[in-house]
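Only one protein chain is missing from this complex, and each of the others stays in its spot.
To keep things simple, chains are lettered A, B and C as they appear, and every chain counts its residues starting from 1.
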Amino acid sequence: MSERTFAVVGTRPVRHDGVDKVTGRAAYGADANWPGMLHGVVVRSPHAHARIVSIDTSAAEAMPGVKAVLVGSELPDINATIPLGEAALDLRDMSYSMMARDKALYHGQAVAAVAATTLDIAREAAATIVVSYEKLTPVMNVDEATAPDAPILHPTMRTKGAPPDAPPSNLASRLEMKRGDVDAGFADADLVIEREFRTPTVHQGYIEPHACIARCGEDGRAVIWCATQGPFFVRDASAAIAGLDPAHVKVIPSEIGGGFGGKIVVYLEPVALLLAKKAQRPVKMVMNRDEVFRATGPTSGTKIRVKIGAKRDGTFVAAKVSFWYEAGAFKGSPVGAGAMCSIAPYKFPNFFLEAHDVVVNKPKVAAYRAPGSPMASFAVESVVDEIARELKMDAIDLRLKNANQEGDQAPYGPKFGPIGLKSVLEAAKNHPHWKAPLGPNQGRGFAIGFWFNGGMNSSATVTLGGDGSAAVQTGNPDIGGTRAAQAMMVAEELGIPVERVRPSVGDTDSAGYTDLTGGSRVCFATGMAVIRAAEDVREQLKARAAKIWNVEPSAVGWDSGNLIPPAGAKETKSGHDAKPLTVAEVAAKMAHTGGPVVGRASLYAPMAGPGFGAHICDLEVDQETGRSRVVRYTAIQDVGKAVHPSYVEGQIQGGAVQGIGWALNEEYVYNRDGAMENAGFLDYRMPVASDLPMIDTVIVEVANPLHPYGVRGVGEVPICPPLAACANAMRSATGIRFTQLPLSPPRVLEKIMAAAPVAVGA
Amino acid sequence: MAIVHLPGEQSVTIDAPRVPELFAALRQRFPDIADQLEEMAIAIDGDIYQDPGYQDLRPETEVHFVPRIAGG
Amino acid sequence: MKLHIHTTINGEPAEFLCDGHETLLSALRNTLGLTGTKEGCSTGDCGACSILLDGRLVPACLVLAPEAQGRTITTIEGIAQHDVLHPLQKTFLENAALQCGICTPGFIIAAKALLDKKPKPTEDETRFWLAGNLCRCTGYDKIIRAVMEASV
Partner (left out) sequence: MVSIRYEAPQSVADAVRLLSAEQGAKVFAGGTDLLVQFKMGARQPTAFVDIKRIPELVGITITDRALRLGAATSAAVIGEHDELTRLWPGLAEAVHLIGSTQIQGRGTVGGNLCNASPAADTTCALIVNRAECVIAGPKGERTVPVETFCTAPGRTVLERGELLVAITIPRPAPRTADAYLRLIPRSEMDIAVAGAGVSVTLDANGVCTAARVAIGAVAPTALLVPDAAKALIGSKLDERALNAAAAAASAAASPIDDKRGTVAYRRTVAGVLTKRAAKIAAGRIR
């Protein structure tokens, strides 16, 4: 790609939605109130696995102020899927997960809902609903789920591809990927390291709980206001689950208070819609934090066995990796993506990957930032660290030796295009952090990570004002600064100041169809639509200028916001040589040259081109208590092109810190009955400001040929390396290889004491 | 026409002008895995499409099937 | 029976009706329409509902609405002076110290309480003071920079 110089892209303007957000005016999911609104509350299963024998709602229905009660049997039975990545989203499963029918499959699963005139009445009514359960034994991890006589969650579910007469199983599917002869590869290796790793169930941890309001009119037309990453998805899924025609459902996305993948599927919206339909009043539903932890999110707890063989010079010759990912109560963990990402950075002539998708009695997992990849990266990068230690090689040199580059075949099949892995590794190696001295009780860890970055459907419109300003609208909720980036793209293409572009997020009736905000796709795919829509405006402006000058549109030139007349063009009135016109000057004549100027574009993008990141982590470990602290952290990433570098840095910093939380302290703690014991921010320990140093970032830009500016996705890669970067730092500080997360103080101290028993207090 | 890499390690050359004709040909030659292939994303010369379209195929076009991926 | 509460919010006298067990957060958001104060957990663990009560930083989710009787309350809606943003609001914007923005009002209120008490805090003091404000998007880096820049 020829080097393009940018006027706006790469600068750091104040985001357009910023003032509303620092003054409290921005309206999020729970911030809307509609006239006549009722409050909806959900009744949830107190058991992780139980047959629902009966539900008695009579007392609730008789209570003054109660306007509607809903149980699962009232929901239509559906059999459809919405394509959305791995395993697609099975609407039947989603409907059942959102509201149990004959069986409760996780603690906290919804079994009924109430709408009443006040929240207090709704809560009180919910408490009177009597659900009779027959308790069943819960299965809480992949080992329990795949044991020979394990209790079965779904009596009709067989392992995908199994014959129809096969017994039901909690193993939903098994996928293999291979290349070469893995056994011969290991036989040829000078060093083989094999380890088994475990990661806990963790939550996305967005600060805004799920919230929505729905109304359904006398004509059957419905409106939903909600915090979501995908308003079109909410429309289609809610309509299907509630049994409405999607043509009659409009979804207005509110500002969204974080998602990280967790605000894609629907939990409340169809329930609110059905309650609203029954009551003929708007119904507002807002989860509390306890419900968010118990019944939304999380991502898979995993078991991963890694075996890697290498030659004495560090050349990797074989990898065998087995993955078992918990899907939660319904099939569809991100295990396939995990398998594909696990060894994507490396050239392995021989490998064998097997990926198991296993159902357990936990909430159905939702996407979480690079779904499936962080755990896989943790396992593989820990073993790679071991190999570097055994071979006494520099951890970066070993990776450079085996790194994939353009033209190499990715483990999942196709050849890589231009990728930034080697550039990222070189940047890490040259970073002062890599060679900086460590203090006492400190260790340094290094790890890399990979994500595909998404593409798919996007639309955008750019509307020119008569004053030469522009409005840009897309259907992607802005979760981290995409409106600012889109405004910058329009400003870049039209040569107008970014402050004169007004970006907005449309609802499902006004914006062109756009896939969800997620998969690191918005800046890439929707951004591409925005650029093309702005180009469309530019072409129309040329035609208008051509009309003014009475020349062919193709003869009109363009130079940074100016329309350039061809040589010899004259002004009609004066007959003088025509002068260049600004966008504003042509816009002012819209009415005389053909009416308003609206540019539009829609497209289907392939995936955005792989992104790689490398993280360096320094941990300081208290050897007497096992407590650790991140003292220095550097994240290096190839982003293709940083449109707004501040928000790119922010994505990298935020992803790194989520990964640090996953590594050090976050986990779902379950009791024997399968109930989560730490469903709150007090005991689900996400990193707080005082836990962290500044997170240094290095942006590497290896242009992505699929995008006009070279953009790749940014948001997902940075959560992949930290798990192993922390564990490798812990290995460096303590001499102990930790194969299970989190690296919480009790776990760390236990291993330290086992390695070197010390008398209490000594 | 395209060089098609099937899951596992088998590669075949299929005479098809576009992706839909490719799928039709694959269904005929590999009926057992046709359903599985239709559930996958398709990589055409390295560019991965979550949903197969009507792309043209050239004799040297390389096609891979890749499990679909969800994003966060 | 509802209680009738007279209070001062963002410099203006205000009155509202509430139940004895209603939180001040609920009264602000639902009765008074001041939705800039956010609810992230309702157990005092996230800081999204930070307000100043008689100048003291508190979580509005753990204050009962009737406690506001005769008190002075400052919320995010009262931080800017007419059409001039507070220095913290400016530095948050200039430093890209927000992504989704849901935690932002709480951070700005908490940071204001810090700077009111200690005009030039160190990075460590800033981080510990703000430890009760959770942000899941930014990793805190740019937030801490914004607060320290506003303190200069």
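The rule we apply is simple: contacts are C-beta pairs under 8 Å (C-beta built on N, C-alpha and C of every residue); 3 or more make two chains touch, one makes a residue touch a chain.
Here the structure is a predicted model, which means the values were calculated and not measured.
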Among the chains presented, those that the missing one touches: A, C
Touch with the omitted chain, as defined above, among A:R12, A:R389 or A:R629: A:R629
Which residue of C:A14, C:L32, C:L88 or C:A110 touches the chain not shown here: C:A110
Residues of subunit A in contact with the chain not shown: 118, 120-121, 123-124, 290, 624-627, 629, 664-665, 669, 677-678, 681-683, 685, 687-688, 690-691, 744-746, 749-750, 753, 759-762
Where the unshown chain meets subunit C, residue by residue: 1-3, 19-21, 23, 42-45, 47, 50, 53, 56-59, 61-64, 66-67, 69, 110, 113-114, 128-133
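Here, only the chains that are shown with their structure count from here on.
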Subunit A-subunit B separation of Cα centroids, rounded to whole Å: 27
Where subunit B and subunit C are represented by their mean Cα positions, the distance between them in whole Å: 55
Contacts with 2+ other chains: residues of subunit C: none
For subunit A, residues that touch 2 or more chains besides their own: 204, 259-260
Complex interface listing, subunit B residues touching subunit A: 5, 7-9, 36, 39, 41, 43, 45-51, 53, 62, 64-72
Subunit A - residues contacting subunit B, complex: 83-88, 161, 175-179, 204, 259-262, 334, 336-337, 340, 367-371, 412-417, 452-456, 518-521, 604, 606-607, 706, 715-716
Subunit A residues touching subunit C - in the complex, by the definition given at the top: 12, 14-15, 17-19, 21-28, 30-31, 33, 120, 204-209, 255-260, 286, 288-289, 479-481, 644, 646-647, 649-651, 653-658, 680-682, 686-692, 694-695
